[in-house]
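Only one protein chain is missing; all other protein chains are in place.
Right after this comes subunit A.
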């Protein structure tokens, strides 16, 4: 999923002009480590942070349902951004910035919050075993039994001024490596990232909304990705889908949009109900916006047609809320979607770089 390349922190504070691709993700990589094809991922170590790489995230989305069938969506994201290559330093001078995004979406609205911190003081960070990712009071903490993958069971909490959630997650499927055993290519010119997911979470817990507490259940998808230059120069943004189908299969699909229309780079992974993953070649996927909505002064495609003819997939993806706008340092669209057509289901859609 490259998609998530999003945000990033690169940009953290001093938001530079976005001349170098969305959120500065197309910047050059002097001094940072680069992903290499053929490097095997090691767990649980790779659940933790990779400070040699410029950017990294722990990105969790969940499609949830209340007791009366009301659909909800939540997002919990922790971004790490190295401010300078090399030794990160210690204490306040640690050149690692952290940014948290949390959101809760239902049919009545979209609520979001953001947190910033630097590494080195204990305000934010990630440890691989026992697994904990945190920024301020927001936490994603491993609850797995000894011997199991630390990500296989999690507790998750976050809050903003007008919402909070507290969820328990447990995975009933394996980790999924995207691309070539976790080496995920992002452009014809070879830009790539390490990218794996845990898309098989069962979720239960409580949402707190202005109207009171709501017990919920549902499913969640965690993306882990790190890189140093995930976007090629000339790539402006992306549209990224993570979809849960009712038959148990899952689809990750994205397209990176080039500056000239038609030069989009498409990729994806088909995940069978048993967890076996098949990378999708760029021409296997059809992605087409059907309708746009004016959000935050921009035209955002909030209805899509996706087709994967080889698997007989022909679906319509519709945003639960058109206004799922993340008004954060680097603003973007991220929200729950409904899927109808050949493979009904739910999922999350993320869109960046729309001006």
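Heads up, the rule we're going with is that a contact is a pair of C-beta atoms (placed from the backbone, for glycine too) under 8 Å apart; a residue touches a chain by one contact, two chains touch by 3 or more; residues count from 1.
Keep in mind that, in the parts below, contacts and distances are computed from a predicted model.
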Omitted chain (choose from "Putative ABC transport system permease protein", "ABC transporter ATP-binding protein", "Protocatechuate 4,5-dioxygenase, beta chain" or "Ring-1,2-phenylacetyl-CoA epoxidase subunit PaaC") - UniProt protein name: "Putative ABC transport system permease protein"
Listed residues A:91, A:130 or A:190, member touching the removed chain: A:91
Touching the absent chain when the full complex is considered, from A:121, A:278 or A:340: A:121
Residue, one of A:134, A:195, A:221 or A:270, that touches the chain absent here: A:134
Touch residues of subunit A, complete complex, unshown partner: 12-17, 83-84, 89, 91-95, 97, 113, 116-118, 121-123, 134, 136-137, 159-164, 208
